[in-house]
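Excluded from the complex is one protein chain; the other protein chains are retained at their positions.
Presenting chain A:
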Amino acid sequence: MIEMQNKAQTPKNQSTEKKTEKVPNIYEVDDLNLWYGNDQALYEINMDIPQYQVTAIIGPSGCGKSTFLKTLNRMVEMVPIVKTTGAIRYGDQNIYEDKYRVEDLRTKVGMVFQKPNPFPKSVYDNVAYGPRIHGIKDKKTLDQIVEKSLKGAAIWDELKDRLDENAFGLSGGQQQRVCIARALAVEPDVILMDEPTSALDPISTAKVEELIQELKKDYSIVIVTHNMQQAARISDRTAFFLNGELVEYQETDQLFQNPEDKRTEDYITGRFG
């Protein structure tokens, strides 16, 4: 275990770890390789993801960043030809071990997607969906969960009098925050976000970004984003992926001011990608 941690802290091409107050890790990714059929999409990824921080993943299209994100909740297995080697430790368990129950993982790891995807139901039913599946039937308990989750997603004040309205009638930014509330309702530890603001206008984007800052007090967040300024604004650490490799993984301040790898510099300054 100790050996693995050491390995995970010095991924390829990353020579020094700067100003680390040691934060516990929520995930420890160890020598992860992934293939879609015969095509390798991820190569030897070693990466510690700290708890209660925002970890951003950047890189050009096709670099493997969304694939990597989906390995963290094993959603990547929905593609039948996927094969992986290596380990991802969540807590003290390897989530890729045969005996690991993927259902347990999905309860602890919520996900928010690029396009808001509310169910064609009321705001209330959207948020209460997960808890109901988990067997909660008591109306009062559900009311409390819905209120708490919508507050957590910073949309309670806007929607508290519209809980019965169909979520499809909301603006894109509101829909996305309802989806975040839906993720929060099952009380996860981690929230994975796959380009959560790329379909939103700047005002809604700012609201979601502010919300992410709030959420990291209680949740660990991993966000894939094409918007590098967004990664710079909201994340604590940033990982740069290229052609399936983790090129550089640093404190965000360091990565955007003085990246160590020339490829990172070229990408963030817009010289390719």
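We adopt the following convention: a residue touches a chain if its C-beta (ideal position, glycine included) is under 8 Å from a C-beta of that chain, and two chains touch if they have at least 3 such contacts; residues count from 1.
We take it that contacts and distances are computed from a predicted model.
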### Query
UniProt name of the unshown chain, from "Succinate dehydrogenase hydrophobic membrane anchor subunit", "Molybdopterin synthase sulfur carrier subunit", "Phosphate-specific transport system accessory protein PhoU" or "Carbon-phosphorus lyase complex subunit"?
"Phosphate-specific transport system accessory protein PhoU"
### Query
Which residue, A:L211, A:A232 or A:L246, contacts the hidden chain when the whole complex is considered?
A:A232
### Query
Which residue numbers on chain A touch the omitted chain?
228-229, 232, 256-259, 265, 268-271
